[in-house]
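I'd like to ask some things about the structure below.
Just one protein chain is left out here, and the rest sit where they should.
After this line comes chain A, so read on.
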């Protein structure tokens, strides 16, 4: 379980994240939703140590994140940000192999190679493992990065808007893979999402943020209703039930 306690981040005097406390359960997909500027990405960055928190603490399975060694942390929690600009030209396999770095320090043994093979297989990248990343489409590249995180083999996987710039087909593909990661491999996925319908269909729990604070936190069915959404987004959003999915019809509200 990841426990976030009273976490705050200030830019100047403005609090971007203010005294946020949430518990994230193992073996589930937890989605962070909320309007632009709500502090979702900042919160995720602080949990994953990309950003230093100004106050508060984060515990991963009861261990204080700040007291953990970088390398030990990287074996337990992985993070993927939305933009991954790189100056070097890598093939898919080379990128995925980097996922083993916390374990192997760059010297891959047979076990590492096997895990890299599996990660590539899992993301169905086998036929393009020797292609360079800059030759791939956005969806394929995103899959390659997720494959790296899978090779990293951490209990917790944090993703910051992994569906950005992806079309419907690829978005669904990525979300299905994340669902499988949880259901088949028992991982814990924490994801920042913009599209509430993806959050509604695929997540077990939803944490809604607004102006740097948690406004709602609970199982998906408790959050996806017109009343709660009104509080989060200041919009009247009707919900339609369609074949086991609750769809928010926000396009003309």
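Definition applied: contacts are C-beta pairs under 8 Å (C-beta built on N, C-alpha and C of every residue); 3 or more make two chains touch, one makes a residue touch a chain; residues count from 1.
Methods note: contacts and distances are computed from a predicted model.
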Suppose you had to identify the omitted chain by its UniProt name; would it be "Aspartyl/glutamyl-tRNA(Asn/Gln) amidotransferase subunit C", "Iron complex transport system permease protein", "ABC transporter domain-containing protein" or "3-isopropylmalate dehydratase small subunit"? "Iron complex transport system permease protein"
Which of A:79, A:146 or A:224 touches the chain that is not shown? A:79
Among A:99, A:162 or A:212, residue touching the chain not depicted: A:99
In the full complex, which bits of chain A touch the chain not displayed? Write them out. 48-50, 52, 69-75, 78-81, 84-90, 94, 98-99, 101-102, 105-107, 149, 152
